[in-house]
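Just one protein chain is left out here, and the rest sit where they should.
Then we have chain A:
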Amino acid sequence: MNQRLTDASDFAQSAVPQLTQLDKLLRCHICKEFLRVPVLTPCGHTFCSLCIRQYLRQDSKCPLCLNELRESSLRSEFLINEVIEVYKSLRPNLLNVLVTKSQTESPLIELGSHSDEDDDIKIVGAREKPSSSASSSLSLRVSKPPARAQSLLKNQAGKAKQKMAQCPICEQFYPIEALERTHLDECLTMQSLGSHPRPAEKENSHARKASPLPVPQKRAAPKPEPSQCHEESESNLHVDKYLNSAATVDRQRLPKVNFTSMSVSQIRQKLASLGLPVSGTRQNMIARYDHYEMLWNSNFCDAIEPVDETELKRQLLSWEASRNSSNAFGSVNSISFIMKRANGGKSYQKLLSDFKNDKFDRRSWISLFHQEFKELVREARRKLVNKRSAQALTANGEEAFQSSA
């Protein structure tokens, strides 16, 4: 989850206020966050899988157009999912660059003063200025090909100054230093293992062999630099993930259960068969199953990368914990009872209510439970020591047993 509250209006003051629209479109209309595991309705609207499932539980219609809508007709949207992932990773950089730029200097003035020059080049120049200090990754992405090629040439020229030599084993060219230091060893071990050197290196050296004077050749077919290689593989990650996605159902969808006709023990059985806790009242257990069913179906039916069952159970637990802390404030567990006695209870309750948000006061929480934490640490140490001595004892015993045998 985002630490800071992001909102579409963040772009309103930036150099490209139109991005507000894009930002708005990529958000769920229920939670107003960026869509998490987006699903498409038959009426063409998109929501977070969990949000819409939660809403459909109480009302079976689309929140946007109010047409009838059933949970079974939701389809996952992998493309939007990846688009949002890419956008989310881009957004901080985008904001950084666009907002600082609009504050320092208006791009319009720049454009006007050099109106005789080419617009494309202008924009590149204007963008590179702030980004060179803020983030180099973005400047690579937004800069136009000529600039990219130029920087490539510069790097290439620098490399060409190094003396190259051919490796006697793989017959490829490497800088002498690198060859002597690492490559020979690498090559030899690779050969003895029956495999070839890393393909990336191979490619690079091939290119060098083909063009002893790399300058004009490079312009025609620029090779990605290491940093760009990384960038590309990262952006391709989302493309690949999308291309490889398929609506596989390797786990059965959990059915909705009509609990009205079931006895408490039957409900308990049902929960136990899924490995869920069976504590609490009938109401608690039903709510627990319903929420788990939602998490499960959203995860295994909609998500592009389903998480593990244990993670789902963890989510269920935290959901239940937050629900209980807000619903039944009066429920007395042992710790809160102790704390009430010791500290008047008020500060503890206040701290607890903030436990899950950013306002949580870590320091006073620590000081409040200082004694308890100390006790726990002491106990853990004692247990560790006990365990060790027990192990030593058994090891001794075994030895003694063996020697006697």
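General remarks:
As a convention for this text, a contact is a pair of C-beta atoms (placed from the backbone, for glycine too) under 8 Å apart; a residue touches a chain by one contact, two chains touch by 3 or more; residues count from 1.
To be clear about the criterion, contacts and distances are computed from a predicted model.
One chain of the complex is hidden; its UniProt record names it "UBC core domain-containing protein", one of "UBC core domain-containing protein", "DNA 5'-3' helicase", "Protein FAM114A2" or "Translin". For the chain missing from the display, the contacting residue among A:Ala12, A:Leu25, A:Leu188 or A:Leu237 is A:Ala12, taking the whole complex into account. Of the options A:Val16, A:Ile30, A:Leu95 or A:Cys167, the residue whose C-beta touches the omitted chain is A:Ile30. Contact between chain A and the absent chain runs through residues 1, 5, 7, 9, 12, 29-33, 51, 54-55, 58-59, 61, 63-64, 66, 326-327.
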